[in-house]
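Just one protein chain is left out here, and the rest sit where they should.
On to chain A.
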Amino acid sequence: MTEQICVGAIAGSYGVRGEVRLKSFCAIPEDIEAYSPLSNEDGTQSYTLVLVRAIKNGFTARVGGVETKEQADALKGLRLFAPRDRLPSLPDDEYYHTDLMGLEVYDTGGTLLGTVKTVQNHGASDLLEITVPGHSSTILLPFTLAAVPTVDLASGRIIADPPEGLF
C-alpha cells in the first residue's frame, strides 16, 4: 500500500443542502480537488470532492453521496488523505516535505547526525529540522546545495556538510 498524505479536513457542514466546509492543507489550496477521490485515515472510505466556492478559512465543497445537512454534519472532523503517488513528479533539487521527513542525516564522514523531523521556511531558504539522538532540542540545517550536497530518497539518507557551529 502506498503512503497516504493528509491534504485536508472537513470542518463541518455548510448551509442546509449537504455542502461541507473544507480546509485545505495544500501549498495551492485549490489543488485538493485535483487529488480527489480522497480517503479517510484507514483507507476504508473514499470521497469524491467538488469545490463550490471559496469562503473564509477554506472552501465549500460537495462530497459524493452526501446530500443532506445531517450527512454533512456526520463528516465533521474527518481528515482527508491522498496517496503519495498521486502527487505530480518534481524537477531536480525539488522535494516534497513528506519525502524528506524521516530521512536519516549523515555527515560527509558517514557519522549519523540525526533524523529529519520537519521542513520549515521562514522566508529565507528552506530549513531541515533535525532531531539529534540523545538531545531534546532540534537543529535547523539550511537546505542548500552547500549544506546538503546529497539527497538520496531511494536509500532514505541525506549527506550533509553543515556550517561550523551548527551541531
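Odds and ends about this structure:
By definition in this document, a residue touches a chain if its C-beta (ideal position, glycine included) is under 8 Å from a C-beta of that chain, and two chains touch if they have at least 3 such contacts; residues count from 1.
What we mean here is this: contacts and distances are computed from a predicted model.
Of the candidates "Small ribosomal subunit protein uS19", "ABC transporter permease", "Cytochrome c nitrite reductase subunit NrfD" or "NADH-quinone oxidoreductase subunit A", the chain left out of this view carries the UniProt protein name "Small ribosomal subunit protein uS19". Of the candidate positions A:6, A:50, A:74 or A:112, contact with the hidden chain is made by A:6.
Taking the complete complex into account, A:119 is the one of A:11, A:119 or A:132 that touches the chain left out. Although one chain is hidden here, its contacts on chain A can still be listed: residues 5-8, 24-27, 31, 35, 87, 90, 93-98, 100-101, 118-127, 137, 140-146, 148, 151, 161, 163-166.
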